[in-house]
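Every protein chain of the complex appears in place save one, which is left out.
Now for chain A:
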Amino acid sequence: GKRAPVQEMEQAEIEVTENKSESGACFPPTFSVSEIKNKQRRHAMFLKLKEEKRKQKLELKKKKKKERKALGDQAPPKEVPKTIENQRIYDETTVNPEDEEVAFDEGTDEFSAYFNRLTNPKVLITTSDRPRGRTVRFCEQLATMIPHAHVYYRRGLALKRVIPQCISRGFTYLMVINEDRKVPNGLVLCHLPDGPTAHFKVSSVRLRKEMKRRGKDPTEHVPEVILNNFTTRLGHSIGRMFAALFPHDPQFVGRQVATFHNQRDFIFFRFHRYIFKNEKKVGIQELGPRFTLKLRSLQKGTFDSKFGEYEWVHKRHEMDSSRRKFHL
């Protein structure tokens, strides 16, 4: 009843006083900080516990350091700290660069026409209905970055009707920026003749005037493209999709580079101007808007949300359960 907790508290108090006299004391094994009913005392005990742990950790570190020094050359190699990238669960669909099957697939997929230099990219950028100022400006800035890009106002047209018209006018890409609450939040990238459609979630959009220490506006030169960290089959196909947005031969005179960097399934897009100070140092200056993408679904064929065949869909309960598993 009431006596037991009181006794416990008294016991705890006694132990506290004892511990004050001793240093590095150990508690009886059945006692835990959470059993103290008084919040302030419990908090104080917890802080003390943390202090103890921290001290122990420091001592351990010092000891290890001493041992290392003592051993000198014979010391075992330093342990590599664990990072999420280190601990990533190995994905079976990781692409091996020499894989023949992958090479064959890439030779015959929808982008082979682009990679065999048969087509030149031509991008149509549009938005969802009634875009607000931010989205419109974002579209304009995208159009300045991507060569041969045209922005058209949506005017309530159905995408399924827009797509055949685009194909007849020779566009290779359709980019629809979806807007929610005056902010762009989604991107549908549709490769045109009959190519895959990727749906991304867009976040952290920074327009040009919001960027600190940015350079002047990008010129008309064709930028280079950097694709980082697209390892799996899915990542590979998404990477090719991004690569096919830009024309083949970058004009190195312009010194502009567009980067798609994949980290933990987030694709970061940046647009820089670089300058080689010497052969070991390069300076980069960010122009252009930046945004992050997260792939939500990849669908074969052009945009058809109801009857399309989905190659990959992000299913939250299955795919987000592990912190170490990534798909791109």
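Just a few scattered comments:
Just so it is clear, contacts are C-beta pairs under 8 Å (C-beta built on N, C-alpha and C of every residue); 3 or more make two chains touch, one makes a residue touch a chain; residues count from 1.
Keep in mind that, in the parts below, contacts and distances are computed from a predicted model.
One chain of the assembly is not displayed; among "Protein MAK16 homolog", "Adaptor AP-1 19 kDa protein", "Peroxisomal acyl-coenzyme A oxidase 1" or "Glomulin-like isoform X1", its UniProt protein name is "Protein MAK16 homolog".
Shown as candidates are A:Ser32, A:Asn228 or A:Ser322; the residue that touches the absent chain is A:Asn228. Annotation: of A:Arg134, A:His248 or A:His261, A:His261 touches the absent chain (contact as defined above). Of A:Lys82, A:Lys280 or A:Lys315, it is A:Lys280 that touches the chain left out of the display.
Mapped onto chain A, contacts with the missing chain fall at residues 83-85, 129, 156, 158-159, 203-204, 219, 224, 226, 228, 252-255, 257, 259, 261, 263-266, 268, 270, 272, 274-276, 278-280, 282, 284, 292, 294, 316.
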